[in-house]
Structures are given as structure tokens and as C-alpha cells.
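Complex shown without one protein chain; remaining protein chains in place.
Order of writing sets the labels: A and B. Residues in every chain begin at 1.
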Amino acid sequence: MPRYVMVIDQSRCVACMACVVACKRENDVPAEHYRTRVVEMVRGEFPRLRSEMRSELCNHCDNPPCVNICPTGASHKQADGTVQINRRKCVGCKACITACPYDVRYINEEHGYADKCSFCQHRLKEGKEPACVATCIGRSRMFGDLDDPNSEVSQILRETSWRTLKPEVGTKPNVYYINQFPRKS
Amino acid sequence: MELNIVGTNAITYPAMHVWDWRVAIYLFLGGLSGGLMTMSAINYLRPNRTPESTCSWQIPVLAPILLTIGLFFLNLDLERKLNAFWFYLTFKPVSPMSWGAWIVLIIYPLMILYALASLPKDVKGKIITNPAIRNAADTLQPYLLLLAKVNVIAGIILAIYTGVLLSTLVARPLWNSAILPVLFLTSGMSAGAAVMIIVAQSKEVKLFFTKIDIWLIITEVVVLLLFFYGHYTGDAAHRQAIMPFFSGSHEFFPYFLSIVALGVCLPLAIVLKFLEVTGEHTEELTTSGLLLMNASAVLVLIGGAVIRFAIVYAGQLSGYGGYM
Partner (left out) sequence: MAFSRRNFLKYAAMSAGGTLIADTPFLSARARAEAEGGNVRYVPTSCEMCFWKCGAIAKVEKNKQGEDVVVKLEGNPLHPQSMGKLCARGQAGIGQLYDENRLKRPMIRTGERGDGQYKEVSWEEALNYAADKLKAVIEKYGPESIAMLSHGSPGDYFTNLLKALGSGNIAFSSFAQCKGIRDAAWELTFGHKPGSSCERVDLKNSKVIVLLGTHLGENMHNSQTQEFAEAVGHGAKIICVDPRYSTAASKASLWLPIKPGTDTALLLTWMNIIISEELYDKAYVEQYTVGFEQLKESVKQYTPEWCAKETDLQEADIVAAARDLGRYAPNVVIHPGRHVAWYGNDAQRSRATAILNAILGTWGRPGGMWLPAKGKFASFNDGYPKYSDPAKAPVIKGDYPFAGGEGLTQVVRDTTITGQPYPIKAWFICGTDAMKALPDQRQTLKAIANLDLMIAVDILPSETAMMADIILPECTYLERHDGLFKVEVREAGVGLRQPAVEPMYDTKPAWWIASELCKKMGLADFAVKDSWEARMRRQATAWGIDYDKLADTGYVSLPDSAFPYITADNQPEFKTDSEKIELFSKKLEEHNFDPVPKYEPTDEPEKGMYRLLYGRSPVHTFSRTINDQWLWELYKENQVWLNKKEAESLGVKDRQYVRLENQDKVVSDPIQVKVTERIRRDCVYMVHGFGHNAPRLSRAHKSGADDQQLITRYKVDPITGGTGMRVNFVKIIKEA
């Protein structure tokens, strides 16, 4: 069984929003709702500034608070490491939305179920990368199987220093961030 | 720092708006009905109970009604009400919500059986028209003592549970405190005692629960202080989580106001109740004495509601990290 992870190279993100639109189209995400976002933070005073860019999405945590709180098992962890939602079982109690430290869930208002990034599960089944990864202009997003030592993501996580978001919450994310800033050569 | 985010959802950004007054009311009424279960059972079980303690049947009937109203508000909050049956096709041992669903399912019959058992004969004849139910009530009567004992425990479980759900949410530091269930428990019990005082006719019952309530309120205040103290001495996110209550800024004014309200209601209730207990009473309570008693009970109920509302809303403002 693979163990899917995403690695995001922040230095290569150009905040172009291609991932955001690709995700919305691929997954038919309703208007004004998002499964992924792009964050741009600029610190300092003119002209000494530093900027950080990164895309964010469901971290498919190994210790997922959303799965723990879900009363019906609609939110569940799969053997491939992803956190998925069984829409049929969702009662729309929204506990998972409050449980997520990363604020990546929303309610599909038409149907009432909670929704979020699935790592494009349907594409993985077809052997395709998630839509955001496939279209990432800066090749900032990388995706692969951590159980395969030869995968690109395995190699990067082995050889580079990485971090995850909000490690203090103890969620053990499967989305890893590298190169917080571009190299100042 | 300049922050620009593209792709946020209104439900979580810039502030989380997931649960609102509906959930706060549910938590309040859930806690209150738990308090009522326990308090009415205690009233039945207490020594030296005089037979004319009339509130012994109204309260057991009131408890499931209030819980039903609370669940009605909770149901209002569900986005897919027709899917609610899934609660009972699953049991998730780590999910407090799943526990909650099952607890309610078990507690409801306990409440109703107790209510039926505690109905006096004359009342039974008036309010129950269905002979089968009347029969059932008759059959249950001998088990009243047992049912009362069970209800003491069940009420405590129900009241605690209303705080357990929030306390497990690690992502919301204000809620994520093991003291929160205890706070909701004491507050629920205290509210239950307050309703006992209001509904009870006899001076004796009123004074009994006034005495109990003094201890409950004192406990509640101590637990509340410990709750804030625990956050203040906790990690940065926990400390930040209680700031809305103490910042006094325009933005967080309602939270500041809630602290003021609690700071007035609870101590004032203690003082009033203390005066009631220590004061000389005639055989029948005077109108003003009655008024004062009910007023102090209402203060307690207001305090209980304020706690639920403030914590439900403020908890959604709290979080880890953010963008710094």
C-alpha cells in the first residue's frame, strides 16, 4: 500500500493561483469555497523585506482530529494515508470543521456535507497526480509515495530539512514544507 | 507583517463561524436537564424528606422536555438532518459526539421512566389518558428509589458530556481544557438547583436547594477561575485564547461584557442565597422573600447561559499558530 504525501517547495511558489483554480474545476468545488489556498506573508520595512509564499491544503494527518471527532465515521483515515470523507454518512454536524487546526474544511451548502481536499483520490486511482500538483507552474508542489524509497518525495524528505505546519498540535501532517525562503545566493 | 491569502472559506476565515447560538442553547439546556435529573433525584433521596414536597414530579417531567428542546436546537444546526440516523449505525469510541448520541439515547428512557414512576396518583389520572402508559406508570412506581439513584448518576454524565465534546477539540485552545467538562458540570448542576428553587412550592425544598446551590456556585466560580488560570499558564495559544475576555477592546467587547456579567451574577447570587439561608423565615415565605429567592435563581440561570454562549463563541476565535 502506498503512503501518499505532498512536499511543497515554498521557494518555488510564485503565488500564481493555478492550483486553486485547477482544484476547483477538478473537484467541482462550489463558488467562493476552496480546498486549497495560497498564502503570501511579507515581513519587514521598506526596502528591507522578506516574503514567504506557500500553498496550503488538507494535511491528511496521521493523527487527524477531524477523524477522531467525527461521530459517524464519515471522516476516516485510509490505508494509503489519506483522510477521506464518506459523504453518505456525513450528518453535517460541523465538528470536524472546528476540529481541524488548519481550517481546510467547509460545508458544501447545496448538499450539506463537510468537504475538503481528497488528494484527488479519483485521479490517484487513474494513476494521475492531484490536479494542483499536475498544474503547479513553479513545480512547488510534489506528490508521491513515502513508502517507495526511490520516489521523489522520499528522496527530498530524506535529504532536505523539512517542516510541517503547526507541529505543536501534534497532528502529524503528511504535507511537508521545504525551503521556506528562496536561497539568497 | 502583510498577509494575503487567496482561497479562504468564509466559515473559517477570517474568523471561524461554525457553531452559533443554536449549539450554545443546546449545551445550556443539555446541562440544565442533566442538573434537573440529578437534583430532582437528590430531592427524592434526601433524608428527612417531607411528603408534601410537591416538586417531586414536575421536575422529572421537565427534564426530558428541556432536553428535547435542546436537541431540537442541536438538530437545527445539523446540515443534513435526514442523515441523523447514521449516529446510531456507528459507535466511534474516540468520538465524544458519538458517545453523546448514545448517551442521549440511553438517558432519555431513564428520564422518562423516572418521570412516570414519580407521578402521584391524582396527577397521573389527570395528565395521562392512555391506559397502557398509565399501567406502565403504575408498574414502575415500586422501582422509584432505584430509578432515582440511577438518575443521579445519569444527570451527572449528561451534564459532563456537554463539556467533553468541546474539550476534546485540540485545534481550539479555549475549549481544549480538561476543566471545561467540570465547569459545565458544576454550572449545569447549579442551574438544575436554581430551577428546583423556582419550581418548588415548599419553603423547605427551596431552602434545601439554596444551601446546595451556594456550594455549587462557589465550586463553579473556583472552577471558572482555574479554567482561566490554566489557560493563562498554558502555551501561547491557550493564553491567547482567553484574551478576548480580558482585552476590553472594542472588537471583543461582548466577551468582556460576559466576564462582567459572570462577575456580577455569580457572587450576587451567593450573597443573596447566603442571606436567605441565614435569615429568619416565617412559616410561609413572604412575597418579597420569594421574589428574592427566585431572583437569585434567575441570576444563576443567566450565569449558566452566559458561560455557554461566551465559551462557544470565544472558542471559535482561538486557534494555533495562524499567520505570524
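Keep this in mind: contacts are C-beta pairs under 8 Å (C-beta built on N, C-alpha and C of every residue); 3 or more make two chains touch, one makes a residue touch a chain.
Given the structure is predicted, the values throughout are model-derived calculations rather than measurements.
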From A:88, A:111 or A:139, residue that would touch the chain that is not displayed:
A:139
Residues of chain B in contact with the chain that isn't shown?
2, 6-7
The missing chain sits against chain A at residues 1-2, 9, 11-12, 14-18, 20-22, 24-26, 31-32, 42, 44-47, 49-51, 53, 80, 124-129, 131, 134-140, 143-145, 148, 150-152, 154-155, 182-185
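Following the convention adopted for this analysis, only the chains that are shown with their structure count from here on.
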Inter-centroid spacing, chain B versus chain A (mean Cα positions, whole Å)
38
Please output the residues of chain A touching chain B within their complex, sorted ascending.
15, 17, 20, 32-34, 36-43, 65, 68-74, 88-95, 97-101, 103, 105-107, 111-114, 165-166, 168-171
Show which residues of chain B lie in contact with chain A when the two form their complex.
1-13, 16, 18-19, 77-81, 83-84, 86-87, 89-90, 92, 94-98, 100-101, 165, 168-172, 235, 237, 315-316, 319-321, 323
